[in-house]
Each structure stands twice: as structure tokens, then as C-alpha cells.
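Handing you a structure now.
Every protein chain except one is present and positioned as in the full complex.
Showing chain A:
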């Protein structure tokens, strides 16, 4: 994974516009959040291999970055993205890592199932 360069991400988001795609979208504090600090509220959600198609998409912010994708009837949104898998050419694999390196958010798009 490499730190995100927003121009490259925008180029890749544009390249996936108006196509049938699979998405993995995830947000997590981790299952140990409350074990390590009783005041924290553990919360996680993921959806994997949901079929989507977006008409407009963009990356925003100065880092960590936000991505918004406009679909025919709604929106997809992820905040906190810091890294991208630079070796992937077909799939767009992005993640947000916290100051300890732990994954907190993932947004992935692919023409094939994950």
C-alpha cells in the first residue's frame, strides 16, 4: 500500500464510471476497542461484493481523503482514506489506516467479485 495521491485516484474513479462493479465498503473500530478502553464504543460494518454502478465519483480533502460516488438512486461515501494498493491496475483498493497502522476504513471497487 502507498499513500494516496488524489489525482491518480480521481483518474481511476473516472475509469470505473458507468460500469457494473462490485464494492467492498467497511468501517471498523476493531473488536478489541472496548477491551482496551472501556469508554470506547465498538462499532463495525462491512458490505462485500454488493453490485453497484455509479454515474459520478470523486475524491476530496487534503488527506485523509473522502470519496463520494453517486449512484442512480443514492450515494456511497467513505471518509478517512489514506492508502491505495499501487500494484492493482484493474481494481481500486483503498484503505484508511490510523496512527497505529490499523485499518479503520476500506473502500474497494472491482469489475470482478472479490
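The rule is simple: contacts are C-beta pairs under 8 Å (C-beta built on N, C-alpha and C of every residue); 3 or more make two chains touch, one makes a residue touch a chain; residues count from 1.
Operating definition for what follows: contacts and distances are computed from a predicted model.
This figure omits one chain of the complex; the name its UniProt record holds, of "Branched-chain amino acid ABC transporter permease", "Bacillithiol biosynthesis deacetylase BshB2", "Thiol:disulfide interchange protein" or "4Fe-4S binding protein", is "Bacillithiol biosynthesis deacetylase BshB2". The chain not shown here touches chain A at positions 1, 24, 26, 28, 30-32, 35-36, 38, 44, 46, 83, 85, 88, 91, 93, 95, 97, 100-104, 106, 108, 114.
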